[in-house]
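These notes concern the structure reproduced below.
A single protein chain has been omitted; all remaining protein chains appear in their positions.
Moving on to subunit A:
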Amino acid sequence: MIKAILIFNNHGKPRLSKFYQPYVSISPRFNPCSLLLIGGSDNKLIYRHYATLYFVFCVDSSESELGILDLIQVFVETLDKCFENVCELDLIFHVDKVHNILAEMVMGGMVLETNMNEIVTQIDAQNKLEKSEAGLAGAPARAVSAVKNMNLPEIPRNINIGDISIKVPNLPSFK
């Protein structure tokens, strides 16, 4: 069972913290310290370092250590797919989205889904649901995504009707 999932940066600032077991927070200021309280005899910390972030999973002996390393890799790749070249700033500004993605992968401390495509599909569907509810405030966002998804047909460069040949000027594209 996974006891906790934490992401922090090189300076120790927490970027995400999810605990699957109630923990005793001795001082609300220092999340990393309260993690050490969880580490009992059975628990291990398995971590991977990507650029400026540390992804730390605290697991007990029922999880395979090497398997968790792979799981971290899958998680990061999923984040990459959802955020397009994910970087630390994405995690900072979209914590709730990261939580949602994580919720699709790990539930109650156990691995739920490891197939990246599946997770991304579900996340997309849920995001769409959210957007549909957004009402007026969501209009600009909807417009942008509508244009993005628009499939403009190929503009013919030369129109030949009989003897008339019209050269179509190069219009700026709306992608």
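Observations on the model:
Just so we're on the same page, a contact is a pair of C-beta atoms (placed from the backbone, for glycine too) under 8 Å apart; a residue touches a chain by one contact, two chains touch by 3 or more; residues count from 1.
By our rule, contacts and distances are computed from a predicted model.
For the chain that is left out, the UniProt protein name among "Centromere protein T", "AP-1 complex subunit gamma", "Transcription initiation factor TFIID subunit 9-like protein" or "Cis-aconitate decarboxylase" is "AP-1 complex subunit gamma". Contact with the undisplayed chain is limited, among A:Val56, A:Leu71 or A:Val86, to A:Leu71.
Contact residues of subunit A toward the unshown chain are 14, 16-18, 20, 22, 28-31, 62, 64-67, 69-71, 74, 92-93, 95-96, 99-100, 103, 107-115, 117-118, 122, 125-126, 129-130, 133-134.
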